[in-house]
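Of the protein chains in this complex, all but one are displayed in their positions.
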Amino acid sequence: MSELTHPLHRFIRPTVPHSTFCPGCGDGIVAQSILRAIDELGMDLDDFVFVSGIGCAAWIPSPLFNADVLHTTHGRPIAFAFGIKAGLPDKKVMVVSGDGDLVAIGGNHLIQNARRNADLTVLCINNGIYGMTGGQAAPTTPMGVRTTTTPYGTFENPFEDISAMVIAAGASFVARWTTAHPRELTRSIKKAIQRKGFSFIEVLSQCPVQFGRKAGLSGAVQMIEDYKKRSLLARDAGKLSPEERKGRIVVGELVEMDKPEMFEEVQKMKARAEGGVS
Amino acid sequence: MQIRIYPERCKGVEECGLCLHVCKKQVFKPSEGLNLRGYRPPEIENEKACTACENCMIFCPDFALVVGGKKGKRGGPA
Partner (left out) sequence: MNEKRVQSGRYFMMGNVACAEGAIAAGCEFAAGYPITPATEIANTLAERLPKVGGAFFQMEDEVSSIAAVIGASWAGKKAMTATSGPGISLMLENIGFAIGVETPCVIVNVQRGAPSTGMPTIGIQGDMVQAKHGSHGDYQIIALCPSSPQEMFDHTVLAFNYAERYRTPVFVLSDAFVGHMREEVTIPEADRIERVYRKIPPPGTDPLEIKGFLDEDVAPMPIFGQGFKAHVTSSCHDEVGKRNLIDISALDKFIRKLSNKILKHRDEITLVEKDYEGAEVVLVSYGAVARAARAAALRAREEGLPVGTLRLITPWPFPSEEIEKMARTAKQVIVLENNLGQMYPYIKAEAAPFSQVSFLPPRWVGEIHDPEHILTKIREVLR
């Protein structure tokens, strides 16, 4: 009897025997969720171009995915992705990067491309810390946490809700899940891939080594259980008071709408230019 | 129900341990020995109890577990 093989191993670059993530890191769960989405859609990795920035989450596609991958400078993957999509309109361009990369240094590119409703899928893997560099405070780190650059505790108000900011900027599809919801995450990724427009998925993902230890959490299992406990489906969140919602993570597909997609508008613009109409 | 573990991909039940935690049927236990990178992979203790829920496969950050035998899965026997 022939041996069982993992259905997603064929998507992993042959020269990469294992991932570089820490034990228990949520990034690995996200990596699987993405590849499972692609597998379930019956698509090939050659239908995609993946773009990532700097940070642990950026190592989800690079070098793991056996596909065209662009691993860029810090904060800028969405800007590079813009150019790739302009040049390869028939490919699905997916950005996978972290909260520090996409929301701090890269915040403006996130906001502007959400506004443009440019046809990109962007996964923001939010672990609440700058993990790669040894655990510094991020704009998503809760107040009071001691990190290497905030040894007396963070004193900044963190982002309460990145997804809300992206919705306000104009993205036409926004979802949030955690690594406690890999199946739901896969479902939303499939949706994002198949639709036109700026599709943003925020994924809360555990960083047991850099964030967990600093926040007094004891490992991946505890952190995932914590996500599960704190998660609240969006449709139920409306029933709770702001007090009851404090500390909860609202998950689900938060926004889905039709609006002009930028690259389609570019095609119309070209038609106007060629037709001599200004 | 078939389960295959890739022990050399695993990062250990002590440091990770997600598979043991998400399995509702206690199919796994820690193995006696360590893999080549010094991690302790899981071992199958009670395969008959497995319901092919696939939690272990889906939650493993290292692609180190596959569960077969479910309806027409792409990952079935090669």
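Note that the chains are named A and B in the order they appear, and that numbering of residues resets to 1 at the start of each chain.
Convention: a residue touches a chain if its C-beta (ideal position, glycine included) is under 8 Å from a C-beta of that chain, and two chains touch if they have at least 3 such contacts.
The structure displayed is predicted, hence computed values, not measured ones.
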item: Chains in view touching the one left out; value: A
item: Absent-chain contact - pick from A:57, A:70 or A:251; value: A:70
item: Touch criterion as defined above, residue of A:15, A:157 or A:241 at the omitted chain; value: A:15
item: Omitted-chain contact residue, chosen from A:4, A:35 or A:84; value: A:84
item: Contact set of chain A toward the excluded chain (per top definition); value: 13-15, 45-46, 49, 51, 54, 62-63, 66-73, 76, 79-88, 90-91, 108-109, 112, 266, 269-270, 272-276
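Please note the rule applied: only the chains that are shown with their structure count from here on.
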item: Rounded Å distance, chain A centre to chain B centre (Cα mean); value: 26
item: Residues on chain A engaged by chain B in the complex (per definition of touch); value: 1-9, 12, 17-19, 21-29, 31-33, 36, 39, 182-183, 219-221, 224-225
item: Sites on chain B touched by chain A in the complex; value: 2-4, 6, 8-9, 11-12, 15-18, 21, 39, 57-63, 65-66, 68, 73-78
